[in-house]
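The complex appears here minus one protein chain, its other protein chains still in place.
The letters A and B name the chains in turn, as written, and every chain counts its residues from 1.
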Amino acid sequence: MKILIKNGRLIDPANKIDQVLDILVDNTKIVRLDKNITNGQATVIDATNKIVMPALVDMHVHLRQPGREDKETIFSGTQAAVHGGVGTVLAMPNTEPPIDSPEQIRLLKKIISQTANAKVLIAATITVGRQGKELTPIAQLKKEGAVAITDDGSSVDSAEILAKAMVKARQAKILIISHCEDKTLSQNGVMNLGAMSTRLGLRGIPNASEYKRVQRDIELAAKTKCRLHIAHVSCQESVEIIAKAKKKGIMVTAETAPHYFSLTEKALFDYDTNKKMNPPLRTDKDVAAIKDALSDGTIDAIASDHAPHTMPDKDIEFDHAEFGVIGLETELAVSITNLVETKHLSWLDLAKVMSLNPARILGIDRGNLSVGKSADLIVVDPVKTWQVRKEEFLSKSKNSCFLGMQLKGKVLYTILGGKIVYKVKDSEDISH
Amino acid sequence: MVKRQKAQILDQETLNRSLLRIAHEIVEHNKGIENVCLVGIRTRGVFLAKRLAGFIKNIEQKEVPVGILDITLYRDDLTLVASQPVLHKTEIEFDINDKHIVLVDDVLYTGRTIRAAMDALIDLGRPRTIQLAVLIDRGHRELPIRPDYVGKNIPTARQETVEVRLVESDGKDEVVIVEQNG
Partner (left out) sequence: MAEVRWNKKDLLGLEYLSKEEIELILETADSFKEVTTREIKKVPALRGKTVVNLFYEPSTRTRVSFELAAKRLSADVINIATETSSVRKGETLIDTGRNIEALKADIIVVRHNCSGAPVMLAKHVSISVVNAGDGWHEHPTQALLDMFTLKERLGRIAGINVTIVGDIAHSRVARSNIWGLTKLGANVTVCAPPMLIPAGIEQMNVQVTTDIEEALGNADAVNVLRMQFERDVQSAFPQQIEYFKKYGITEERLKRAKKDLIIMHPGPINRGIEIASEVADCSQSVILDQVTNGIAVRMAVLFLVSQARDENQI
């Protein structure tokens, strides 16, 4: 099957292309990029005034399967992904049970092959049961297909154990992703520590609980010469530490999530548990620092940290509600609205941080629209505004921190491996 | 809603003459003012009670105590009225037990205000009698209540309202009938 996408503004940071070009897809691959391509057999998509860019690569997604299929499954989560323009996700291993053995990976791979609507990469845990004590068989996990290891949701508290893991990870050539949190500093906090937590009477989490761990993990990575990726950076100090490390040539990369450059602790004024996540929403100065870090490359990637939770886990007292928000279906529009529209990022930059960079960090051949590459791309209406509504989510869970907001930019088509896996409903007007 | 003033019923002179007559009647009916107390119902009943007390003083050369009653908490239409009423204080500084209490209000209409006032009063003690003085009785009673002293009886239609204006609250003394259309 052939698809011809005509007159779209092609954004391809891998080849530094930002121009109106037609793109021809044959079977699974991109076969031609040119002006005025005609092809009688192809399904034609008119992308006039639309953006054509690589499908997003989201390297931080909780799909909850196995164990919490009431929150999300591989099937529903990847449906949500393609709805949001995401073609590849890295599934976090904090499932029940956690992905900490070759058997678990094999089981997961089977579910993925049977039900996934998008490409799902597997992250395994660093320690058995995410207990921070005993290392998993890292080399074996890599052999089974894990592309990264992380105890996400928790930090590995013991520096000794993490250092050992880093040595093994380096030998196995697998990426370590650090959830940076010192629980002795976050002290059962439920939001950012500061004027707002004081006003609301809630326990606060200081920036230090994140950045001190960022500092420690970077030092360990430097010592062990291990490649390290820092998950969900939320505060200014972490950005500064990462910038310094990069300058020194330490192999560290970092991601942030859309809420950390879009919302502050002030959004918690009415105790909305959909604004409760870990790390927490910070302050204006942190938001500014995160935006700058995305512009200057200190932070390499945007990942959703898609964390689905059911109503009974969220519609309860703020103290008791689960941490986390969904994000697969809003991350592109939130980033367009809060980064591209505000001139913090160009479209090329956006494609870089949401697709090319995460692909490179994970070592996969994605995020690139060269001829011969897998046709993983999206067509986006860059000016269409829409309101975030519960009813439109394909995720099983509805715990979005952007509910009710007006966003700019809507995914019209998601094409993966040359197949249209998502197409905006015909009822929604795609022409202007 | 359009309000149209239909007729002036009382002017300053006739209004005060009516009050003077009521003052005489109160004295006569109670054979003096021994144990008589006036209680005005907020807001205009209070001003009328004070004026009556003035007239009575001129007649009897004696002070008659005046209290203020707020009936908000006793209304039977609290949940019905469009804009909620504002609660003010009840200020009755004297013991009402065994007294002849003259309730004073501006307009007697359905009788519900007086019902509420009597309930409020009885919660404060056990008067010997409760009497009722009103400047205007416009009819349309919904409860078995009748005034003891009336300034003027005015037959009205339901869509009309009687507005009592007093110097103390409105800058001038007059009573008018207002018709509401629409």
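Going forward, contacts are C-beta pairs under 8 Å (C-beta built on N, C-alpha and C of every residue); 3 or more make two chains touch, one makes a residue touch a chain.
What you are looking at is a predicted structure, and each value in this text was computed from that prediction instead of being measured.
Residue in contact with the omitted chain (choice from A:Leu200, A:Ala222, A:Ala267 or A:Val383): A:Leu200.
Within the set B:Asp70, B:Asp106, B:Asp137 or B:Asp173, the residue that contacts the chain not displayed is B:Asp70. The missing chain lies against chain B, touching residues 70, 72-74, 78-79, 83-91, 119-120, 123-125. By the touch rule set out above, chain A reaches the unshown chain at residues 193-202, 204, 269-271, 312, 315-320.
As a working rule, only the chains that are shown with their structure count from here on.
Averaged C-alpha coordinates give centres for chain A and chain B that are 74 Å from one another.
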